[in-house]
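Every protein chain except one is present and positioned as in the full complex.
Here the chain labels run A and B in written order, and each chain numbers its own residues starting at 1.
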Amino acid sequence: MFKKPTLTTTLIIIVGFLTLCPVIMLLLGSFSKDFVSFGQFTTSKYVSAYTDPDFADILLNTVIFTVGSALHATLLALFLAYVNTRTDLPFKFIFKIISIIPMMIPHILFSASWVLLLNPSNGILNRLFMSLFETRDALFNVYSLKGMILVEGLLDLPIAYLIIAPAMSAFDVSLEESSKVCGASNWRTLFKVTLPVLRPAILASAILVIVRSLASFAVPSVIGMPGRIYVLSTHIYRNISSGFAADYGLAAAIGLSALGASITLIYIYRYLTAESGKFVTISSRGFKPTLIKLQKGKYPLLVIVGILSFVLILLPVIVLFYISMLPYSMPPSARAFSLMSWNNWIDVLKDPISLLSLKNSLFLGVVGATLGTILSIFVSYVIVKIRTTASGLLESLSFLSFSFPGIVIGVGFMWFFVRTPLYGTLTALLIGYIATYLPYGIRPLSSAFIQIHSTLEESSRVCGGTPFYTLRRVIIPLLIPGIVSGWILMASMFLRELTLSVVLSRPGTEVLAVQILRFAEDGLWGRLSALGIIMIFISSLLVILAAVLGKKFSKLEVVDR
Amino acid sequence: MKKMVVLLLGLILLPGLLSTALAADKVNLYANITAIEPIMADFNAGQSAQEGIYTRISTSKYLATVLTEFSAGKLQADVLQGPLPILQMLKEKGVLTPYKSSSASGYPDWATGDDTIIQFGIEYVAPIYNKELVKPEDVPKTYMDLTDPKWYDKLVMPDPASHATTISWLIGLKEAKIFGDDAGWMKFVKGLAANKPMFVKSFGPSPAPIESGEKLIGISMPKYIITKAPAPLDWARVDTLLGTTRAMALAAKAPNPNGGKAFIDYWLSAQAMQLLADKVGEYVLTPGVFPPIDGVDKVKVIPIRQLSDEEIRHWGDEFQKIFYQ
Partner (left out) sequence: MDIRIHDLVRTYYSEGKQIRALDHVDLTIPANRIFTLLGPSGCGKTTLLRCIVGLEAPDDGEIYIGDELVFSKAKNIFVPPEQRGLGMVFQTYAIWPHMNVFDNVAYPLQTQKLAKEKIRERVSQALKFVQLEGFEKRPATKLSGGQQQRVALARALVAEPKVILFDEPLSNLDAKLREETRKELRSFLTELQITAIYVTHDRIEALALSDLIAVMRSGRIVEIGEPKKIYFNSDSQFVADFIGRANLIKGKVERLDGDHALFASEIGPVRDLNSQDIPVGQEAYLCVRPEFIRLSKDLEGAHNSYNGKVESLIFIGEAYEGEVRIGETLLTTTVDPTADFREGDTLAVSFDPDHCFLLTT
């Protein structure tokens, strides 16, 4: 479409600049004797990082945790996406919203909420189970690898859902029809045709979740640490927090193994989806997917989806609301209900810093997601449609800062920005956010791009449309489901972004998550929950806005049919 | 296309340009301390010429941030506040400059001996329990009571393998001879470990499981009795409390040195320290000023010797062996 080498080069320069700078700083730091990015050369940090006797156990835990979370998130997302896009289940619009709610909740709050529900001593669900079945054994101990996978998988569910659902709804229905014509049942069609054709989206979602959970800190620290289960990110934390002179060089040295793992995964993904033509599904014919009539299965399935959504997603949110009404956290009781008040809400809404951070986060969410999506459109185009070595490089670059564990990458950005005039400004946050979370835009857009047959674009060129005109009138409208997904993922991520913000935000540039972290550090769970619910509310507004705008710009009814 | 590019660049850079215009005649405090908004507000109300702003940086990132900014010539702090070991390291790097405040006149000698760093408070640690769920007769009277098997699976504490202040606190107990000799201390440590405490990342999350009743008792801080009121928290009346000291100093290249000095003078004054004790529950060194927590005015609160990072790592490894069996 464009002059391909130039476009690829330009993007490599932009993305490389965004993501390489902090990573180079971290590399320098990991080879420096001192702990402030530059200093005398040493390899001692690598030696001490990788000769740690605990390292093998930690790697094993990390693999179980990340792969488990990816399986959990992807399977659940597949199920929900299938039900929501391809069947005539009633009340689908509710389940669509529910599927993306965890994305809007600060991770630390969601984890804390599950602790209240499922801790083995007095978790609400465990208590209920114990009194119902008159047993002394807890139903489920959240402080375990299982618990970590449960919560992390749910937190990453929206990522998986937003990648899989657009692909599912843009599916060329004739493929399924031909399978059914051949005599295959609905089930057989699902496993032999639908899922294999969706392979790029499924793989993309699994890989993104693995990479994300590798960098995740909230679940490992809130749930893993009390269960004495350490994964890579908490291992790094343990290394930097023992002693006051936190050694981020050492942290970077450990973090490099996460980076290596992520880049390997990306290459595996590229290899597995190498023949992107095989997966092209939007062409002009049979675009609109037909809905599968559930008939007798309708209401049982509704009950299953309903219970699943309620227990997994709504219940933790309800718990948050419950906490926000209490002066301190306690299990539900008559006394708890008598103590309820709006005080936490009033405190939060009267706090000038909370309000400022609300404003800043909103700005970062809207502007950052918009810019990030624009950049992602070009990058995904190069990655999907120009499959050269250079585009592979671009794809890896886009994942660089994303795959570094959060507590480390923030410091990398600090080491970088402090050398620019942008240090301590909202712009620094904006650039850092886009650089780090670029894959949130690129992944859904790539899987959307893969499905657009290139002749749709070529015919526009032959009809006299310039590349830019083609982009505007043909590609973007066809990409709308992917664009909406990417924008929503980025916007809600930016609204609750913590790892970079906690390092880069300064008085005047406070953001929501930093304010939330302060409340958490001070143990003010009531205010924390109130602010968290405000965040969920704002994110929901943005999501609805995106869906409505997306619908307006495209006649493809995908996001909210 | 070109218009688009200009527009996008504008969007990116605008907030940056706007915020550089800010930040004049302000006193910037770098610290990590809970809920000090009332003190900042009081400072801003009393000293109309200066406006205090609070840059909160978590302890694990404090040194990295300050040194990075300092080496790039971008340290915006006028006043730096933090645990004593951190300020010592900053002093060695030349980040701090000597300043003696007259407000600290009544402080103990050990707190004001240094020409640069003034210590003004102790982050005191104590056994904290849920007063609704623990019967009065069960409340520990000594540290050793925490090793009673009745607390098995009922304890919470910051991770003694990694959390620096907790490691220091355990060493403080040893060096203060709370248990007589080292053998007694080791018995305490092993007894505590045998009760399988639940570990959290730092003191911040330590009171939550106690107030919710998930655990009954924990190694935490009495100040939460104030900041988390009306949560049913109380502290076990052991006879000696220990804590690392809080300290502050003037930045060597303070953008606003006079403001910084004024801020330190104000902060160390009895008025500000009273606020810190009343609103935040902190243990301060101003004579006669105590937090409004029952019994704190009578208990002995002693500062823990400053441990080097090597020592902390060494003991962290030791405690890992004991607690993670």
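Methods note: contacts are C-beta pairs under 8 Å (C-beta built on N, C-alpha and C of every residue); 3 or more make two chains touch, one makes a residue touch a chain.
As the structure is a computational prediction, the values presented were derived from the model and not from experiment.
A.B. asks: Can you list the shown chains that the absent chain is in touch with?
C.D. replies: A
A.B. asks: Of the listed residues A:Ala56, A:Leu132 or A:Val462, which contacts the missing chain in the full complex?
C.D. replies: A:Val462
A.B. asks: For the full complex, which residue in A:Arg188, A:Lys293, A:Lys359 or A:Arg473 touches the chain that was left out?
C.D. replies: A:Arg473
A.B. asks: Can you name the residues of chain A that touch the chain not displayed here?
C.D. replies: 282-288, 453, 455-456, 458-467, 469, 473-474, 477-478, 554-556
In this text, only the chains that are shown with their structure count from here on.
A.B. asks: Which bits of chain A are touching chain B when the two form their complex?
C.D. replies: Per the touch definition, chain A meets chain B at residues 35-37, 112, 115-116, 119, 121-123, 143, 221-222, 225-226, 228, 237-246, 248, 327-331, 363, 367, 371, 374, 410-411, 414-415, 418-419, 421-428, 430-431, 468, 502-503, 506-509, 517-518, 520-525.
A.B. asks: Which bits of chain B are touching chain A when the two form their complex?
C.D. replies: Listed in rising order, the residues of chain B that touch chain A are 1, 8, 11-16, 19-20, 22-23, 28, 32, 34-35, 53-56, 58-65, 67-69, 71-72, 74, 76, 83, 85-86, 89, 153, 156, 159, 161-164, 167, 198-202, 204-209, 211-215, 224, 227-232, 309, 312-313, 316, 324.
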